[in-house]
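Contents: one structure, followed by commentary.
Only a single protein chain was left out; the remaining protein chains are all shown in position.
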Amino acid sequence: MRERLRRFFAASFPVDWDQLRALGAEPVPHHLKHWWWCLGGTPLYLFVVQVATGILLTLYYVPDPSGAYESVAHITRDVRFGWYIRSLHKWSATLMIAAVFLHMLRVFFTGAYRWPRQLNWCVGTALLATTLGFGFTGYSLVYEQLSFWGATVAANLVEAVPLVGHPAALLMRGGAEVSGNTLTRFFVFHIGLFPTVMLFLLFLHILLIRLHGVTEFEFPGERVAPEERTFPFWPHHATTELAIGVLLMYVLTILALTLPAGLGPKANPQVTPMHIHPEWYFYFSFRLLKLTSLRTSVYLTLALGLGLLGWPFLEDALHRWLRMPRDASVVVGVLGFGAFLVLTVWESLAG
Amino acid sequence: MDVERRSFLAAVAAATGLVLSYGLFAAYAVSFLFPPPVRRRPRRLFLGRQADFRPGEARSLVDDRGRTLLVIADGGTLTAFDTRCPHLGCQVHWEPKEARFVCPCHLGMFDRNGVAFAGPPAAAHQALTRVPLDVDAVSGTVFLRSDA
Partner (left out) sequence: MSLDAKRIVIAVLSFFFLASLLLVAWRETLKQRAEEEPKPIVTATNAACVTCHRQRSAGLVMEWEASRHAQVGVGCVECHQAREDVPGAWRHEGVVVTTLVTPTNCGRCHEKEVAEFSRSHHARAGEIIYSLDNVIALKIAGTPGNPADAVNGCWQCHGSLVRFQRDADGQIVRSGPEGRPLLAPETWPNSGMGRLNPDGSKGSCHACHSRHEFKAKLSRSPENCGKCHMGPDHPQIEIYNESKHGIAFYANRDRMALNKEGDWVLGRDYAAAPTCATCHIAGYVAVTGELKGNSHDVGERISWTLRPIVSTKINLVRFSDGTQDDFPDTRPLPAVGATVDTTDYVVENEKLVARTVPRTVASVVPWQTRREAMQGVCRTCHDQAFVDNFYAQYDSLVTLYNEKFAIPAKQMMDELAAEGVLDPKSPFGEPLQWTFYELWHHQGRRARHGASMMGPDYTHWHGMYEVAKTFYTEFLPEVVETAARRGRGPEWQAKVAALLARPEHLWKAGLSPEEAGALGQSYRQRYGAKNEPAAAR
């Protein structure tokens, strides 16, 4: 009986298990034992958490202005463990975006964007944009006052972009103003379009990593024995990733218990609340808008975004034509991230 | 402890931990999937005065639990029926001339007391649910009693 089952399984699912084991045991460079190299896997894990909790939330969410807020209230108040699933979703979003930022910092400061990996850096930047897009659309779906006015401001900012601004804003809002159409679009972006784009970009990102392979690093003062220069992905690195996964679940649960997702007042198109602000990851842009004119802010943000996207090429050009030493990138990175931090902290303290 | 045994125990500990913790989480997610029970207190719904019901009148209403009900004034008494057919849940029609309820889905029929006499509900000895009414003796006001 057992033999017949084994033969049936082997024929209908003809996987070469030995080959698979060999694939899994692929040698991974030693430096991946340092924890800050797990900052790539972290957002991936959190994305899985988001998809799981997101699907659960979609079962109760109503994507129409007449029912959106109430359905979120229903989830938070009545549905069994609704408050927990929702809080996980909210905190996972924050942690995922933070992890992406940290991962990009790691990649930047280890120069891993340089030839031949420029394209992968662009894919990564696109992943960042998609993640931010998730955060923005997701928060708008709650249809609180901050959701509504955040969406209004963001759409009007898009409107201010030269050339493509107006049609882009129309596409975004589904009309000249934020309305039921906007909510429907944001919902479709959040549960349909962005996940598809994300999955595609993730596939590209991981494919490129696998194709390029991981460069071996050596840190000053660190002596690595020849047999320790690599270690197998399975089970060693995979176990590390698993441990991080459990740690993240623990941290998310503690956050859900101590700082559960609340609900502000319902969206009122007639009244903008006195104390308004976007989510923390847009604080830098918010503060910038308060410091400069609309035009300056939009152009500056656009320039910074494009600069980030094309940094590998920009660095190359700067090096080739302005003779900028490659190590100067570190300064650029420190200044750039420093500015981001300053603006973010400033807004969080003052707002 | 030898290495193999330690490895085995460590693996078991990890596996147990993962199964228990993620398993409990999965249990919560499954619990989330089932819609929450609606916690209701027993309530009364004002229907009017007994005197306001014409003889033979059949008044349809939806109560606060979303049930469609039919209140029939028959021979001086008022009865409230839940018009959901006990067979498979369609809404029955009241035919005053024949003094019977007819279910359009599978032609179940119920008499003036809500007892099935034809069709699948009769075969299963079913009847329409009656919802209790409170009639105040002094003022003649009629309330529907919907218990939790």
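Labels A and B are assigned to the chains in the order they are written; within every chain, residues are numbered from 1.
By our rule, a contact is a pair of C-beta atoms (placed from the backbone, for glycine too) under 8 Å apart; a residue touches a chain by one contact, two chains touch by 3 or more.
The model shown is predicted, which means the values in this text are computed figures rather than measured ones.
Q: Which of B:R6, B:H93, B:H106 or B:R130 sits in contact with the chain that's absent?
A: B:R6
Q: Specify the residue from the set A:H236, A:H277 or A:H319 that touches the hidden chain.
A: Hidden-chain contact among the options goes to A:H236.
Q: List the chain B residues touching the unshown chain?
A: Spelled out for chain B, the touching residues are 6-7, 10-11, 13-14, 16-18, 20-21, 24-25, 28, 39-41, 43-46, 49, 61-62, 64, 136, 138-141, 143.
Q: Across the whole complex, list the residues on chain A that are touched by the chain not included here.
A: With respect to the unshown chain, the touching residues of chain A are 33, 77, 80-81, 83-84, 235-236, 239-240, 242-243, 246-247, 249-250, 253-254, 256-257.
FYI, only the chains that are shown with their structure count from here on.
Q: Under the definition above, what is the set of chain B residues touching chain A in their complex?
A: For this pair, the touching residues of chain B are 14, 17-18, 21-22, 25, 28-29, 31-36.
Q: Per the contact definition, I'd like the list of chain A residues that touch chain B in the complex.
A: Residue positions touching the partner: 52, 56, 59, 78-82, 84-85, 239, 242, 246, 249.
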